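Presented below is the structure to which this report refers.
Every protein chain except one is present and positioned as in the full complex.
Residue numbering begins at 1 within each chain, and the chains themselves are lettered A and B in the order written.
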Amino acid sequence: MNNNNHLSSSSLTIRLRNLRKWMIALFILVIFIWSMLGLDYQGFQSTSKVVSLSILKGFMHPDWAYVYLPEGEDLLRELLETLVISILGTFVSAILCIPFAFWAAANMSRLRLFPGMGKFTLSVIRVFPEMIVAILFIKAVGPGSFAGVLALGVHSIGMLAKLFSETIEGIDPGPQEALIACGATRLQTIRFAVIPQVIPQFLSYSLYRFEINIRSATTLGLVGAGGIGTPLIFALQVRNWNRVGVILLGIVLLVVVTDFISSRLRRRII
Amino acid sequence: MIELRQVSKTFPNGTVGLKDINLNIQTGEFVVIVGLSGAGKSTLLRSINRLSDVTSGDIQIDGQSITSASGSKLRSIRRNIGMIFQSFNLIKRTTVLNNVLSGRVGYHSTLRTLFGSFPKRDVEIALTALERVNIREKAYIRADQLSGGQQQRVSIARALAQEATIILADEPVASLDPLTTRQVMDDLQRINRELNITTIVNLHFIDLARDYATRIIGLRAGEVVFDGSVHEATDEKLAEIYGRPVKADELLDSSRDMQGVGVV
Partner (left out) sequence: MKSDTNLADSTPIPSISPSSNYLITNGLGNTKRSKRIATWMLFIVIIVVCSIYIDVTPYQLFVGLPEMGVLLKEMFPPDWSYLPTIWAPMLQTIKIAVAGTILGAIPAIPAALFSANNITPNKWLSLPIRTLLNLVRTVPDLLFAAIFVAVFGIGPFAGMLALLFFSFGIIAKLTYESLEAIDPGPLEAMTAVGANRIQIIVFGVIPQALPAFISYLLYTFEINIRAATVLGFVGAGGIGLLLNQSLGLFRYDRAATIIILTLAVVLIIDYTSTSIRRKLL
């Protein structure tokens, strides 16, 4: 009897769990239908087929002449600019985020409120979509690669400083104690006992962020913040598909090559 | 000279760490503190250089009160006290020499040391310190590539480079094997004798304490229950400190023949 009772109650929980599963699935379905209704899809436009075909044709025959033009403004130089923007943007954010990281690291201050405020600030920075940061900088300092560098530099702080502060929180506290016992000041303790422990991880995270930034840098130009995105949006507007094809090829190559180099470097550092 | 006057320490959770400690430790003494774990050995040692604060009482180092010092005064007192830890507390990713040099930071302004460059004289002091513990040839090797015993010698060298007049060693041999234990204790003893550095060591092993100490202090529940020479620290007295007869695991080796191997 007892056994039977136990069985029925467990089957009830299973049934409840199943019900919950179905409810969640139904909820997702409803949200999905709701979202699809708002997208006013007008079907393939009459031009879509022609456009798709010409895109394919364009991709098959990339505009190789654009790769290098003697007078400049060519694919190679724009890709180089994109690369440079992401290098500088990563560099700026790696420098800027160090104070933020120490601010947010729980083991770097005796108060509990102080690192909490730092963590909150970082999550506020992370909420800002990258492109909005870029647009604001374009409005402030004008279009161009400077706005792009600033956008990457400021936006990356949110993620990078969070990772940095977690690294700081994970270090061995022993060396700091040893330095304090030697009569070191606070800054000396950080310089000799904290920095050497965190530098490799900092570098590795910065490279990782660089890989993300190179992807972002390719789109910054779409809103006017310099790099390969600018000629891409021009080529798209005039439907020069051969040029779009060669630019996309260039972007894919740039991302693949920098990813490869960066991940090799990261493996060597750690 | 180190003087402790009515030093007491109560932890925030109410645990009594130290209770009314009065001690005078003369220059050049080799003091070993023994007691059960939790008896307050570590707390006592760490309050001498104020890595942990005492609740009441006064500790004077060469006539200067460390309990009331702060800022640069506190740092300059600490500079004269070297500390050796059970877990070595080396900066593992950097060279042995840099670890030893980090003992010199107290002598220089923050700004100067931030770039990590030390005067040539400091490098010489560091290398001489390494020579004293017989690992000078390891100076440019990364600290994490050394064995435990060698790492502990690096931390002794760091204390020497500090040109400290006092060395505090908190369970310096607890993570070492018996052979290297002897070597490290020999190093400490030699430094104590040759440079006349006051040495205070926390030890778990009673026989080691008897072999190296000039004076033994027994702690029990935060109180000094024994303070005397090695000859006075008989088995009966030690049994009093521990509240029970000394057990085998509190002896490094029951037969003394290991000692001959230890001194190389």
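We take it that a residue touches a chain if its C-beta (ideal position, glycine included) is under 8 Å from a C-beta of that chain, and two chains touch if they have at least 3 such contacts.
Keep in mind that this is a model prediction, so the values were computed, not measured.
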Checklist outcome for this item: Missing-chain contact among B:195, B:221 or B:251 belongs to B:195
Checklist entry - Among B:32, B:125 or B:146, which residue is in contact with the omitted chain in the full complex? => result B:125
Item to check | Footprint left on chain A by the chain that the document does not show | outcome: 28, 31-32, 34-42, 44-45, 47-48, 51-52, 55, 80-81, 84-85, 87-88, 91, 127-132, 135-137, 139-141, 145-146, 149-150, 215-216, 218-219, 222-223, 226, 229, 232-233, 236, 239, 244, 248, 251-252, 255-256, 259
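We adopt the following convention: only the chains that are shown with their structure count from here on.
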Checklist entry - CA centre of chain A versus CA centre of chain B: separation in Å? => result 49
Checklist outcome for this item: As the complex stands, chain B meets chain A at residues 49, 51, 74-83, 85, 87-94, 98, 102-103, 105-106, 110, 113-114, 116, 155, 158, 162, 168
Checklist entry - Quick one: in the complex, what on chain A touches chain B? => result 172, 174-175, 177-185, 187-188, 191-193, 196-197, 199-200
